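The complex appears here without one of its protein chains, the remainder shown in place.
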Amino acid sequence: MTQTETKTESEEWTPKIIAFLCNWCSYAGADLAGVSRIQYPPNIRIVRVPCSGRVSPFFIIKSLMDGWDGVVISGCHPGDCHYISGNLVARRRFGIIRDVLEFFGIEPGRVNFMWASAAEGERFAVLIRKATKIIKELGPIKKF
Amino acid sequence: MGLEEDNKKIEESMRETARKLLEDKEVDAVIGYTEGTLPMSSMAMVITRAEDVDKLIWNNYCYINLATYLVPRIAQLVDPEKGDLKVGVISKGCVGRAIIHLKVEGQLNLDNVKIIGIPCNGIIDRKRIEKEIGQKEILEVSTSGNEIIVKGRDFEEKFAFDEYILNVCKQCKVKSPPNVDDACVGECQEIESVSDDYSDLAEFEALSAEEKWNHITELLEQCTKCHACREACPMCYCNLCFVDQNKPIWFGKTTDLSDIIVFHLIRSIHLVGRCVACGACTSVCPMGIDLNLLIRKVERIAKDRFDFTSGLSSKVMPPMMDFSMNDSQEFMLEED
Partner (left out) sequence: MSEKILNKDQIGKFYNEFSDYNFYAPVNEKGNILFKKISNPDEIVLDFLNSKIPPKSVLFPNKEILFEYEYEGKDVIIKERDDLDEKYVLFGVRPCDAYSFQLMANFFSFHGNCEDEIYLKKKENTLIIGMGCNTPKQTCFCTSVGGNPFKKEDSDIFLVDLGEKYLVEAISDKGKELIQKMSWLADATNADKQKAKELAKKAEEMITTQIDAEKINNILDENFKHPIWKEVAESCVGCGTCAFLCPTCTCFDVIEEHDHYTNKGKRIRIWDTCQAPLYSMETSGHNPRPTKIERCRNRIMHKFSYYPKNYDLTGCVGCGRCVSYCPANNDLRSILKEIEQIES
């Protein structure tokens, strides 16, 4: 029974999403979501980074080029950064990456940025659900 | 008054300023433009003696941004013993802006650089004229009144000057260099901020994602990855460009469409809040690719997001070197 279920699921296309989570907040938030048994879509593959400020445009664009259907980047809320201002620097960077990607005709919904603290397991799950929904609606990434 | 008289006047005062600077030993060298060997061209030139100033010229084909020779400094502007020479730079608006922005980024010392300001009236888009002429050889180009007259073996064509200057020049709001930290001599202006309406981008921005992608790929597909745009760009001064990095290899170096797109995409990201809209990249492209669209967008992002225009002030920090608690974050994913 379980097997047939998985089969019907795999027939339907689901996106593959790569998530860059900061070590101090979002990664712990994802952990909390797991420990609290809050369900969120299994489409994300998590890469732990020291800080959202570590996420370079290269990570995002390389991921999209390699065929990931979407990217999620999550860090600490502004003011909560373990390194004081890493996420503030990142926020400026994310804004322009998003604008330039949109300009080149890559749907901005493919790259999602969010804040989630270590205590916000519920919020993390909700936002991942939302991001997955957006990316799923966009369909598979075009080859580029 | 016609263009020619304007240019002559500018040329004379520019030579006078350069001569004075060299004679008074305020600078050791002046970098400027000299007559090119082909129609619609000019060459960069370093002069060190006051009697050579007559070699300097100014016309509407001086498309190279001279700031590109300052960072990294070319060997001709460095004394083996004394170190960096004091350089006077013949600066149209965008050269001045580039120098000031490079100073803000800590790439050059304004004590060593004198901006010799000249008011620019637009650079002729030589690639577009070449394309219009097609497979005929251009032998002579002159400007008269408001017309560009192109002559060849058995043809003569006229182009309207206002129409056939670079697209970025049509939108240019900073014709002569801004005076920052009193580094400017000659024609300068006090300018704090500029406003721009970006209506030229409206048509492109209204396209759907798919259409945008098709438009951009069609625009860039002929790129040969010779990197002339990068080398002519005053802001592309990295010792090792991201496409050349091989530890690890991030992006391919080939002329596959994906590698071409990714080069221009990341270069655009790197130029946000830094591009001075000189249009040198468009003027130098051997394949005649017009990068105007990218320049304008990059300018617009900096203006819309951070209300910043590069190279106008040495006090305001460029957006990518700064951050604030109050930055907009409307793009962040939030719970409903």
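Details
Every chain is named by a letter (A and B) in the order it is written, and numbering of its residues begins at 1.
Keep in mind that, in the parts below, contacts are C-beta pairs under 8 Å (C-beta built on N, C-alpha and C of every residue); 3 or more make two chains touch, one makes a residue touch a chain.
Predicted model, so just to flag it, every value in this text is computed and none were measured.
One chain is not depicted; across the entire complex it touches B. The chain that is not drawn here is touched, among residues B:14, B:27 or B:45, by B:45. Touching the chain that is not shown, out of B:228, B:293 or B:316: B:228 (per the contact rule at the top). Within the complete assembly, residues 36-38, 41-46, 64, 68, 74-76, 130-131, 134-137, 139, 153, 222, 224-228, 230-232, 240, 244, 249, 252-256, 283-288 of chain B touch the chain that is not shown.
Just so we're on the same page, only the chains that are shown with their structure count from here on.
Work out the mean CA point of chain A and of chain B, and you get 37 Å between them. Contact residues on chain A toward chain B in their complex (touch as defined above): 57-58, 61-62, 65, 78-79, 85, 88-89, 91-108, 112-115, 123, 126-127, 130-131, 142-144. Partner chain A is touched in their complex by these residues of chain B: 205, 207, 209-216, 242, 250-251, 257-258, 261-262, 265-266, 268-269, 272-273, 297-298, 301, 305-306, 319-320, 322-325, 327-329, 331-336.
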